[in-house]
Structures are given as C-alpha cells and as structure tokens.
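Below are the structure tokens for one structure; questions will follow.
One protein chain omitted, others in place.
Residue numbering begins at 1 within each chain, and the chains themselves are lettered A and B in the order written.
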Amino acid sequence: MAMSQTLAADGPRGPKPRHRFSKRNIFIYGTLFVVAVYYLLPLYVMVVTSLKGMPEVRLGNIFSPPLEITFEPWVKAWATACTGLNCDGLSRGFWNSVRITVPSVILSIAIASVNGYALANWRFKGSELFFTILIIGAFIPYQVMLYPIVIILREIGLYGSLTGLVIVHSIFGMPILTLLFRNYFASLPEELFKAARVDGAGFWSIYLRIMLPMSVPIFVVAVILQITGIWNDFLFGVVYTRPDTYPMTVQLNNIVNSVQGVKEYNVNMAATLLTGLVPLVVYFISGKLFVRGIAAGAVKG
Amino acid sequence: MASTMSSAAKRPSRLFRNLSAKIASVPMILTALVVFVGGTLWTVLYSFTNSRLLPRLKFVGLDQYERLWATPRWLVSIENLAIYGILSLIFSLVIGFVLAALLDQKIRFEDTFRTIFLYPFALSFVVTGVVWQWLLNPDFGVQAVVRSLGWESFAFDPLYNSSIVIYGVLIAALWQGTGFVMCLMLAGLRGIDEDIWKAARVDGIPAWRTYLFIVLPMMRPVLVTTLVIIAAGIVKVYDLVVAQTSGGPGIASEVPAKYVYDYMFFAQNLGQGFAASTMMLLSVAIIIVPWAYLEFGRRR
Partner (left out) sequence: MRRTLKAAVLAAGTALGFTGAAYATDLEVTHWWTSGGEAAAVAELAKAFDATGNKWVDGAIAGSGGTARPIMISRITGGDPMGATQFNHGRQAEELVQAGLMRDLTDIATKGKWTEVVRPKGLLDSCTIDGKIYCVPVNIHSWQWLWLSNEAFAKAGVAVPKTWDEYVAAAPALEKAGIVPLAVGGQPWQASGAFDVLLLAVGGTDAFLKVYKDKDGEFAGGAEIAKVFKAADDARKMSKGTNVQDWNQATNMVITGKAGGQIMGDWAQGEFQVAGKVAGKDYTCLPGLGMSNALATGGDAFYFPLLKDAEKAKAQEVLAETLLDPKTQVAFNLKKGSLPVRGDVDLNSANDCMKKGLDILAKGTVIPWTDQLLSQDTQKQKEDLFSEFFAKPDLTVEDAQKRFADIISSAD
C-alpha cells in the first residue's frame, strides 16, 4: 500500500514513450492541450480584464491583452471599493475570513476524523445508521436548514457569534469528510489495530499514536477541501455573523453586486481573483499531495 | 432466573462497551439526529402549516403542496434540475474519467495539466458564475468577439435565451467541477495494479475494452465516492444559478433550491418553502436511502 502510494504520487514511472510524435501522442497531447485552453480561458480573461482600464474594457475585446497595464482595479478592489458607506474594499473581510476559516477547518476535521475512525474501527450498534443519516444529510440543500439552524443556535445562545459559525461549518462539512476518513481508516491494515488492542491501547491512544501519524495524506485532502469550502462560503457567513465579522466573500458579493452606474468589470475581476487567491495558492502548492491523499482516501471502500 | 440476571448484568456492559467510541461519536450523533433528522422533521411538520414570515402551527393540510404543484415556476425548476442533473452527472463522469485516463498515459507535464484542470475547483460558485456570465454576455463575451472577427450573424448567448440557458449554467458547472472528478478518477486509476494492465496486454485486449470492462469495475469504491459528491452538489445547486443568471431570463433557469430559498425568505411564506424542500428531500430519499443502505448499511 505504502509503496504503491509513493509510486502513485510520483506518477507513472517506466520508459518514456518511444515515438515522440506517434499518432497516439499527438492525440493525447492535442486533446489535453485543447481542454487545458478551455480551462485556462476564464482565468486568462479574468487576469487580462483586471489589468485594463474601464474605457478599454468597454471598447475592447475580452480576449485581447491590455494595451496599457494598470493595477488600479486591484488597488480599488482591495482597498477602496464601496458598499454602502464602507469604502475599504475587500481588505475588511480578509482577516475575518482567516479568523473564520482556521478554527472551522480545525474543528470540522477533528470531529470528522474521529467519526471516521470510530466508524471504521470501533463500530457500535447503530453507528452505521448514523453514518447513513449523515450521508443523506449531504444531499440536503443548505437553504432548507437555514431556519432550523437559526433556531438551534438561538436556543444555545450562539447566534451571531464566531463560535456559532464554526459549529455550522463543522456540521455541514461532516458528511463528506467523515466518508473520506472512514474509507481511509478502513483501508489501513487491520493487523496494526489488532496488535495495538492486544497491547492494551484504548480508543484515544490508538487514534493519537497509530492512526494519526499514518493518515497525513487524507488530512491534507481534508484540509484542502475545507479551506476551499469555508473560504468560499457566502451563505453561512452572511446569515450567521454580523457586519464586523463578515467574511471576504460577502464583500465580494457586495462589490460585484453594487453597481455604481456601469458595471466595473475590471474591479469585479480583480476582486474575484483576490478572493480566490488563498484557495488557489493552496491548490497550486499542494496539487500533488491532493491526488496522493485522494488516492489513499477514496479508493478503498 | 439466572439468564435474566446475566442479561441484566450484560446490558450495562453492552452499553458501556466501546464507551470512548460512543462518546467520541457524540458530535456525529447529535448532528445526525438533531440537525439532519430533527431539522427535516421540523421542516416536514411546518410544511403542513400556513406559516408566513415566522413559523407557527396552524395546519392547512395539503394546501401548500397543491399550490406548489400548480406553480409553473416549480415545474420549470424540476425540469431544469433533471436536465442539469443528468447531463452534469454524465459529462462530469465521462470527461473526468477520460482526462484521468489521458493523464495516466505516462505523459510529460502531468503536474501542469492536472493543476490546470483542478484550479477552478478552488474558486467558489459565485466567482464561477460571475466569470461565465461575463464570457457568455452577448455584448462583451464570446459572441461579440466572434462577430468582431467578421462573422456577423454568429449567435451564442445561452444566458439570454430561455430555451438553452440551463446549458449555459451547465458549461460553467462543468468547468468548475470536472477537475475534482478527474482527480478522484486519477487516484482510482493509480490504485489499479500494474499487473492487470500487463495481463490484459498479454491477452491482446484493446485498451478501451480493458478500461471499460476491467478497470472501471475495479474502481467501484472511488466511483461511489465520486457519485455521492457529484450528486450532492447537483441537488444543492443554487449559488451558481444566482451568480450567473439569477434564475433568468424570466424563470427559465430556476432550480428547486432557489425556489425554496425565495419562497422562504423573499416571499416570506415559510410554509410554501418548506413544502418545496420536503418534496426535494422526498425525492432525494427515494433515490438515496435504498442505495445508501445497501452501500453503507450492512457491509463488512
């Protein structure tokens, strides 16, 4: 398992294809190239547009590179774009997003990993039932749960607080994450677990000393998924917090949707890129780890 | 007597067996029972009332449901979800698998390609919606560009054409989501033993048949995970539509989740919104429950 994983991570080894310009290679690279263009096009348009001035945006063709590069839209999106009276752009929301994302990611993963571990190794009567409910829960649209959650949070006195929001993120991240962790832990060799049991180790000590160190790949996946999901969340951020703790996406929505006369597409695009920057960077850095982790977590059922 | 005693003695021990595991599962159990089951029951209960802005228990029987099924917008929403759901399921699985298979051909620049296909997944649906709205805008986007190149009659404005708008949404959704599906598939392919390929080659089985009849069935677990993730995303599709089309033109790209939200909060008619969400839950349940039970309920 461990071997095949390292192999997987480094991609297929073996001899390089012999005929560099074989029909087959042209087909493969050609297809990949065309698809890559389709995937890159929106990013290209975003970047190019965000570097143009408004007159150029209005006249020009969206695909043409900027005649005159300006960083003004970026500055505006970050620091001066207005919603209502607040003219400090996205900068207001950045730290809020960090303050929401970090604890939410930690708590949701902590809970889900323990769930997955219990479901894989310590099954008790009814545990599979709860898991099934959880999986069905993954299909419930968030909007439906908005109102019951308002009531639950109100009753436990956490409405409007950061803690409340962190709990909400943990709840809605739980189904998919638990599924991934459960599959991962189930794929670990059972002998390890049994040996530890014979040595008298309990639930937590096995989890902390044996399972955790072995599950770095799946933790990476979970962290990536959660950072993206929570960073990008708009609905919970706006409903369960208050303006001084609004995440960045709320400002993004405000900037994109408050039209002052004409739509400032360049500022919108810069704001969009700025908001997406954190998850994008996470992806670019950890793309390889991601596939490796997924390979470990999703393959074995 | 002895037997009752022993069973009485056993009962607490059974309850306390795996006690740590049970304690550790409390958050999951609470989430499952309070939020998912409790919230669902609460929703279903209030769907039989005439609650407006605030929930209240004044029962009106099936009125909300009768009205729901007589509402053109709800019917359009269902139809859109069906089209969007089926196509997005098929396309994301097929495209994801094909891309993964191509990347698995010992090619160069695999990392680069993979990153390119995956990066849109890092962006929120709101961002995706905004970008594709811009690309598909007939006055600025693809249509305008092609026309400016001299093809004056070229028409490609899915977002402003009622009959094809849902495909405009689909294009954006596929752009955002297939990269992730590809990663899952790639991971699945990497888990397949090299020997199987060798054996297939020795037997002279063509590559496509090996994929279709040998490799795919072996990837069942990863396919299940993928299916759960894609399907859950389909049922919940909301942000993308709001950001890209706001349900327009007219009501042509409405989806059920948006109907629920609009009627709960905008129209201030909780009863109607709850009736719609109950219908969504019901249809999900009909499809998912038997399957989930078979898949997760009684294995091992």
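Throughout what follows, a residue touches a chain if its C-beta (ideal position, glycine included) is under 8 Å from a C-beta of that chain, and two chains touch if they have at least 3 such contacts.
Given the structure is predicted, the values throughout are model-derived calculations rather than measurements.
When the omitted chain is restored, the residue from A:Val47, A:Cys82, A:Val98 or A:Leu129 that touches it is A:Cys82. Remark: the omitted chain is touched by one listed residue; of B:Gly61, B:Pro206 or B:Pro249 this is B:Pro249.
The chain not shown here is touched by just one of B:Leu19, B:Val60, B:Leu149 or B:Ala267, and that residue is B:Ala267.
Contact with the chain that does not appear here is found for just one residue of A:Ser22, A:Ser205 or A:Asn257, A:Asn257.
Although one chain is not displayed, subunit B still touches it through residues 52-54, 67, 71-73, 137-139, 157, 160, 162, 246-252, 261-269, 272. Listed for subunit A, the residues touching the missing chain in the whole complex are 82-86, 146-147, 150, 153-154, 159-160, 238-240, 242-244, 250, 253-263.
Simple rule for what comes next: only the chains that are shown with their structure count from here on.
With centres set at the average Cα position, the gap from subunit A to subunit B is 16 Å. Subunit A makes touch with subunit B in their complex at residues 4, 7-8, 11-12, 14, 16-17, 28-29, 31-32, 35-36, 38-43, 45-46, 49, 61-63, 111, 114-115, 117-119, 122, 124, 127-149, 152, 170-171, 174-176, 178-180, 183, 186, 202-204, 228, 231-235, 249, 252-253, 256, 265, 268-269, 272, 275-276, 279-280, 282-284, 287-288, 290-292, 294-296, 298-301. Residue ranges of subunit B in contact with subunit A, taken from their complex: 17-18, 20-22, 24-25, 27-29, 31-40, 42-43, 55, 99, 102-108, 110-111, 113-127, 130-132, 134-135, 140-141, 144-145, 148, 175, 179, 183-184, 186-188, 190-191, 219-222, 224-226, 228-229, 231-232, 235-236, 238-239, 256-257, 260-261, 264-265, 270, 277, 280-281, 284-285, 288-289, 292-293, 296-298, 300.
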